[in-house]
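Yeah, one chain of the complex is gone here, protein chain that is, but the others are all in their spots.
Each chain carries a letter (A and B) given by its place in the written order, and its residues are counted from 1.
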Amino acid sequence: MATPKPTVRKKSLGKRILKDLATNKYNYLLLLPAILYYVVFHYFPMYGAQIAFRDFYITKGILGSKWVGWKHFQTFFNSFYFGRLVRNTVLLSGYNIIFGFPAPIILALLLNEVRNQAFKRTVQTVTYLPHFISLVVSCGIVISFCRLNGLFNDIVAFFGKERILFLEKKEYFRTIYIASGIWQEVGWGSIIYLSAISAIDMQLYEAARIDGANRFQEAFHITIPGILPTIVILLILRVGRLMSLGYEKVLLLYNDSTRETADIISTYVYTRGIQKGEYSFAAAVDLFNSVINMVLLLSVNWISKKVQGSGLF
Amino acid sequence: MIKRSKGEIAFNIFNILFLTFLSIICLYPIYHVLMASLSESGPLLAHQGLLLWPAGFSWSSYRVIMNYPGIWTGYGNTLFIVLFGTCFSLLITTMAAYPLSRQGFPARNFFMLAITFTMIFNGGLIPRFLVIRDVGLYDSIFSLIIPVTINTTNLIIVRTAFAAIPPSLEESAKIDGANDLIIYARIIVPLAKATLAVIALYYGVAYWNSWFTASIYLRTRTKFPLQLILREILIANDNNQAGTDTELMSEGIKYAAIIVSTIPILCVYPFLQKYFVKGVMIGAVKE
Partner (left out) sequence: MKNMKRIIALAMVFLLLLTSACTGNQNSKADTSKAESSKAESSKADSSKADASTPSETSTPEEPTGPEPYELPIVANKVTLTMFSVLDGKASVSLSSMEENFTVQYYEELSNVHIQFFHPSSATSLTEALNTMIASGEITDIIFNIQSATDGIDALISNGVILRLNELIDKWGYYYNKVFEENPGFKASVTTYDGNIGMYSTSRLDEPTRFFESYVVRKDWLDTLKIEKPTKVDEWYDMLTAIKTGDPNGNGQADELPFVSNSNEEMGIYRLSALFGFNSSYYKQMACSIFDGKVVFASEAPGFTDFVTTMNKWYAEGLLDPETFSTDAAGWKEKVLTDRAGSFYGKMNGGIGTLLGSYDYEKGDPNFNLEPMAYPITSEGKSFDFFSQEPCDNGGAAISAKCKEVEAAVKYLDYMYSPEGQIMMDMGKEGYTYEFDSNGVAHYTDLITKAEGLSLVQAIAKYCIGGIMPRMVNDKYYWDAVMSYDQQRMVYPTVKDSTRERKCPQSLKYSQEEQSRLNTLMADIESYYKEGMQGFVTGAKPLSEVEAFRAQLKTMGLDEAVAIMQAAYDRYIAA
């Protein structure tokens, strides 16, 4: 992967690199600031990941802290909750992708079918508003709706059913989490697809209309293929973060009764690693997540290349 | 005018209804926040159900916010960070995305892999903090910009957009003697305007909303951005422990703080919107 494919067999590697530098000098020039940025702010601090294998004490520094090998990984793997945490993380994150990922695409397609520009712009602007409400407040609203005397239970009661303890039933947690996520992010997420749709060559639509295609056929044969590269790239990136689901929202929504389905790796690390300052333990779990994410990302990328011929790399 | 089938009409009606419904439920949270910010604290605490009108009308929350130390310097700092940061990030990101999108650039896969790697692996907070201190950014407002110049997801999106531009344009320019710098600036960037508008929005909003880096890398309170001040207000008001010895500021204050700190960035969107609605508009005109 690291070296460019040899174009001329007999030249040495050094010469080839020099030639590449010469022919692509402007490319490297353009790339230079980014390379600097990644090296300084991303690669250089990466030595810090080794604290996963040490008993890190701030006062002793990274290199001064004792090397303990796989100890923290073992603590994590041997935890009573390890299986449950992995299962919950994969399920919550997986459902979140299955339901949450297509939602903005569908919204973008629906918006694209709206002919009234004023209406379209209004819907677009309004649906993206919830993104700006901080999680603390939006989860507060969700919780107040889910209470026994909240809006949802008023609706339930209106239909003559018994009021439900939504927040204390473990089977509702994922639904609440994912539905509220869609509610908050669908408009914001659709922006990128709308822009991708706008970049599709209008001539394609005209040609299709001349061929007698209706709007559904246009959507399926022109719009969706047109935005497919964007969809694929975003999906790859999303799957590559399967294990790293943020803790903040789960912490705001869960409680002791729903923890059986709600407790995920990041909340576990947060309550135990971050709050109590067990940096090494948190780093070990992070590393475990990263390795799985990397494997997933490479696999999805490979599949994407096989199926549609392009991927991230 | 194209003749519409029954199916299309039914779909149109469904579509309009659905989108209207979606708009209403998406409008509610911000409406709720607005009404709560205009409420009095006692009635607001006792309120149940949907908040359609302020619970006891009062401007007092806004009065407190406007006098809160740091709000106005925070505005200034945030404005600078958003304006400078977005331009800087867009420049560096597009510069990097161009070579990475070129088929003829052999090292691109290597760089892409190396860049994606950083999305997944990181060294943790403290080593990062030490690097920022060592390069002299600690307690500088630039510590909120330089260390987050490129968002890798954004870079990948821009690269995808650049790659979608037909190579024929580039080739003809090359024949005319243009080098890569010229192709980047004169052809690729203008053609990807729709995507760049979105990326500008992403960067702008990210800079506007960022507070965590500021809470770690800044020491001087006069350099705090608006969102950090807001966050502190939210936390001071987040009385999780109903009845600790912190007497509450009026509950409405946190809502007023959200309104004060979100309205400006909300206004940016309609201006950017035109860049990627335009494509469709042109089509509509042609129709």
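Simple rule for what comes next: a residue touches a chain if its C-beta (ideal position, glycine included) is under 8 Å from a C-beta of that chain, and two chains touch if they have at least 3 such contacts.
This one's a predicted model, so the numbers in the text were calculated from it and none came from an experiment.
In terms of the touch definition stated at the top, the absent chain reaches A, B within the entire complex.
Of the candidate positions A:Y28, A:F44 or A:Y57, contact with the hidden chain is made by A:Y57. When you scan B:F11, B:F110 or B:Y138 for touch with the missing chain, the hit is B:Y138.
For the chain left out of this panel, the touching residue among A:I143, A:A179 or A:M294 is A:I143. The residue from A:L13, A:L29, A:L165 or A:A207 that touches the chain not shown here is A:L165. Of A:D20, A:E113, A:D263 or A:D286, it is A:D263 that touches the chain left out of the display.
Although one chain is hidden here, its contacts on chain A can still be listed: residues 55, 57-61, 75, 79-81, 140, 143-144, 147-148, 165, 167-168, 255-260, 263, 271-272, 274-279. Although one chain is not displayed, chain B still touches it through residues 41-43, 45-48, 56, 63-64, 67-70, 125-126, 129-130, 133, 138, 211-212, 214-216, 218-219, 221-222, 224, 228, 231-233, 235-237, 239-249.
The definition used in the following text is that only the chains that are shown with their structure count from here on.
Averaging C-alpha coordinates per chain places the centre of chain A 16 Å away from that of chain B. By the touch criterion given at the top, residues 2, 5, 7-8, 11-12, 15-16, 18-20, 22-23, 25-30, 32-33, 48-50, 92-93, 95-96, 98-100, 102, 105-124, 126-128, 130-132, 135, 146-147, 149-150, 153, 155-157, 160-161, 163-164, 179-181, 184, 192, 194-195, 197-198, 201, 205, 209, 234, 238, 254-255, 258, 262, 265-266, 269-270, 273, 275-284, 286 of chain B touch chain A in their complex. Chain contact summary for the complex, chain A toward chain B: residues 1-5, 7, 20, 24, 26-31, 33-35, 37-38, 40-49, 51, 58, 62, 107, 110-115, 117, 119-130, 132-134, 136-138, 141, 149-151, 154, 183-184, 186-187, 191-192, 194-200, 202, 205-206, 209, 214-216, 229-230, 233-234, 237, 240-241, 279, 283, 286-287, 290, 293-294, 297, 312-313.
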